[in-house]
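Yeah, one chain of the complex is gone here, protein chain that is, but the others are all in their spots.
Chains here go by letter, A, B and C, matching the order in which they are written, and residues are numbered from 1 within each.
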C-alpha cells in the first residue's frame, strides 16, 4: 500500500482544462437540480455530489468505453463524467420517457447500456457484488476490461463489502474499487462507524493493492486511477482507491444536517477541487478568465437545453407500467 | 497480536486430569454417536468434533457459570464441556422429550438455559450477531459477564463475521471470539476460501486483540482462554482466539470426504490432543494406566446410562407440535 | 386527547417506553445525532444518551441479530431499520433466529424484540425504497406483525409490543409520518382488527397505508348509495379472523386493499380464509385491490398507477354489489 501518488508526466493543458470542464459541468448541473427540486420538478430522494466532483472526473478519465461502471445513489457526477448525455440524465430526474431509465429510476437509478453504466444502486454496498460479477465475466472470457465500482465509507461496514473484497482478491478480478470516503454515512462520522478507520489498510488486509488519494485533487485522482487501471489491465487483480473527499451539502434533500460543524464544511471548501484546479491552471498560465467564462457559458447552454428538453419531454404511457418486469413476455403471465 | 502463549503457573494435577477427562468424555460420546447413527437412532445432519476436543475443553475451563456460550452445529463438544448433562444431550440426538431442546433441535440445535448455552446454530456465522447482542446487554448493564462465541474458519468469509467484528470492537464488547480453524469449510480448504489466510491478522485489523493458539494442546488453549477472559472481564473489549485444530472425520455423516489426503489426517492425528496430554501427564508422573482405565470405565458408565435413558425416554406429544412457536399464546392465533 | 403527527406519536411511544422501562433502548442507523432517517427519534438522544439511543454502522444483519441477542440477554431492544428493503439484509437473522429460537430450543429462549421499519410507496423513492413487504413477513411463524394505520395506534402499539415475549415487527408507512390525529396516549391492544366505519353492503379490508384509501373509497361509495364497512386489520399476524368473518357474514361481500404485490400477498391469505370459512355467505367473489406486480417506478404517474387507488376500490366494491 502506498499513500502518495507517484510522479507522472504532466498531462497537457487541454486535458487539464477538460477535467476542469467536467467538474464544473457536474457542479452546475447539481446546482440547477437543487432549484428544480424546490420547484418540485424533481422529487424523491436526491443526493448531491457537490464537493466530490474530482473523484468521479478523475476516475472516469482513466477508463475507456469498454470498461464498466457500477455506482451508487449519489451518482449524478459518475453518470455525467462517464458520458451519459445530460438531457437523458436530466429527463430521468424529471421522471420522463426520455430519461436514461425511462422514468423508472429517478435520481438514484441512472442506467445506460451505451456507456456500460450499470446504475444507480440505492442499497448501500449492493453494487459491489454486481461489480464482482461483471469483473468475473471479464476474467473468465479474458477480456481486457476494467469494472470500476463506487461506494462510500459507510458501505465498508456492510457484510457485502467484506465478502466482495475477499472474492475480488481471491479470484484476482479486474476491478477498481473506488471508496469515496467523505467521512460521513448520513449523520454518522467514520469513527463512530468503524473500529479501525483506515479504510485502505482494511482493503489491503484482503491481499490487494490499496492506496489513499486526495479526492479533492482531480489530477491526483486521475493519476492514481490510471496507474490502477494499468495494473488491473496488466492482470494484477483488484485495486482499491480510498478517495478522501467531502460532501458540502446535506446527505439528501431530506437531511437537516445537524450532525457536523459548519466550520468543518468551510474548511473543506477551502480545498474545493474546482477552485484548486482553476487556481493551479491560472497560476501556470494555462487558463485565463476568458476561457473560464467561455466554459461557463457553454455549460449553461448545455444545461438550459437539457432542462428545456426535460420540461418538454413526454412521460411514459401508463399502459407500459409493467413493461420492464420481464424481458420474456411469457413471464408476464401473473394475473395482474 | 501475539502468537505464542505466555508462560503461566502450571495448573495442578487434578485440573489437568479434569481436562483430559472432559476431552475423553467428548471423544467417547461421539464415537458412540457414530454407532447410534448407523443404527438409525440418530438422524439428520451430525457433525463430529473428534480431533478438536482441546478447543472446547480449554475454552470452557476459563468460563464461569454466569458467562454465556454461543455455538455452531458442530457443538456436542461445546455442550458437554459447558456442562450440559450427557443424558439431555443424548436424548436430544434421539429427538426425545427429555432432550435438552425437547426433541426440536437434534444434533445441530442443542440449547440449555441452565448453563447459558444459546445453541446450536446451523447458519454459518449466524451465531455471531446473537453473541454480540448478549455481550451488548452485559455491557449496557455493566455485568461482569463474558460471552464466548464459537465459529469456524469458513464463517470468516461471511458478511456477518465482518459486521460483528466491527461492532464488537467499536462498542468494546465483552466477547470472546473463538475461531476454530480446522483448515476446511466442508470441502473447501482455507486458502481456496480466503485471499488472506491469516485469520488472527484479519481479526486484529478490526482493532481488537487477536492471538493464534495451538488448538491441539488443551493446556495452551486453557491458558490463552483464561488470559483472554481476564482481559475481557477487566473491560478491555473483545478478544479473538484463532484455535488451530483439525477434524479427523468427514464434515458430516453425509460427506464422502473426497477433498483431502488421508496422509494429512494422519499427520494431525500424530498430535492428537488426548494422546498428547496423556503422554505429557504420564511422563510427568501425574497419570498412570490405572487412572486412565478408571476414567474410561466411569465415562463408559455415564455414556451407557445416557444411551439407555435416551432409548427409554418418551417422545414429545404430537399435540405439542406448535407449542413453542410463540411464548405468548395469543400469538398462536393463525388458523392452522 | 392530544393532536400529534404520526411521526410524533411514534417518538412519544418510544420516549414513554424508555421512561417506563430502563431495559428498553433504541438501536439503528442514524437514530442518534441525525434524528432518524425520517426524523422519528429526534430529541431522544438528548434525553437518554448515546447508550440507549444507539447509532449503528451500516450492518443490518449484525445489528438486528444484536437486537435478538440483547433481548436474550434481558434487555428490551427496539431496532430501527430505515426502510423495509434494507431488512432483506437481515432476513437471515429475522427468520432463522428471531422467529425460530424459541422452537429450536424447546421453549427455553424467547426473543422479546421489537423491530420497527418504514414501509410503502407514494413518495417517488423508486424500486429500492418503496416495497410493502409487511404482508410477506406475515408468512413467518414466530413473528407478530403490526401495521399501525392511525396516530393512536402509532402511539399505543409499541408498549404492548414490548411486553410481548416474542419478536414483533412494526411497519410504519412512510406516507403517514406527517398525518395528524388524536391520541390519549394510552396503550392499545395488538390482537384485534378494528371496524373504522360500519356499513351494510360490503366489507372493505385495509391496513397501514391503505386504510386512508379504503376510507376515501367508502365516502365515494356512500355517494353512490353503497354502504361500506371498513376494517383496519392493525395486526397482520396473527390475523383477527373473527372480526373479518363477522363483518363479511353481515355484508356478504369483501374487498381487500393491500399495497403489497398481488400474487402471494396478505390479500390472498385473507381471501382464502374467507372462502374457506364463509363460502356460502358470499354474494360475490372476494376482490383484491393490490399493487401492480412491478418494482415501484419513480415517475409520479407511474407510481400512482402501480398503487391501489380509491377508484380501484370503488370499482371493485361496485362490482361486488352489482
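By definition in this document, a residue touches a chain if its C-beta (ideal position, glycine included) is under 8 Å from a C-beta of that chain, and two chains touch if they have at least 3 such contacts.
What you see is a predicted model; the values in this text were computed from it and never measured.
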Partners of the unshown chain among those that are drawn: A, B, C
Listed residues C:76, C:237 or C:252, member touching the removed chain: C:237
Contact with the hidden chain (one of B:51, B:87, B:103 or B:174): B:103
Full-complex contact with the absent chain, from A:102, A:192 or A:247: A:102
From C:95, C:195, C:216 or C:315, residue that would touch the chain that is not displayed: C:95
Chain B residues that touch the omitted chain in the full complex: 43-45, 95-96, 101, 103-106, 108-109, 121-126, 154-155, 157-159, 185-188, 192-194, 254-256, 258-259, 315-316, 318, 321-322, 325, 334-336
Positions on chain C where the hidden chain makes contact: 61, 85-86, 88-89, 91-92, 95-96, 99-100, 103-104, 126-128, 131, 135-136, 138-142, 237, 239, 260-261, 263-269, 271-272, 275-277, 279, 282, 284-288, 293-295, 297
Positions on chain A where the hidden chain makes contact: 68, 70, 99-105, 109, 111-113, 118-121, 123, 126, 128-138, 140-141, 159-160, 163-164, 166-167, 170, 322-328, 330-335
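Just so we're on the same page, only the chains that are shown with their structure count from here on.
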Mutual neighbours - chains that touch chain A and chain B alike: C
For chain A paired with chain B, centre-to-centre distance based on mean C-alpha positions, whole Å: 46
Centre distance in Å when chain B and chain C are each reduced to the mean of their C-alpha atoms: 40
Residues within chain A bordering two or more other chains: 157-159, 192-194
Residues of chain C engaged with two or more neighbouring chains: 57, 59, 61-62
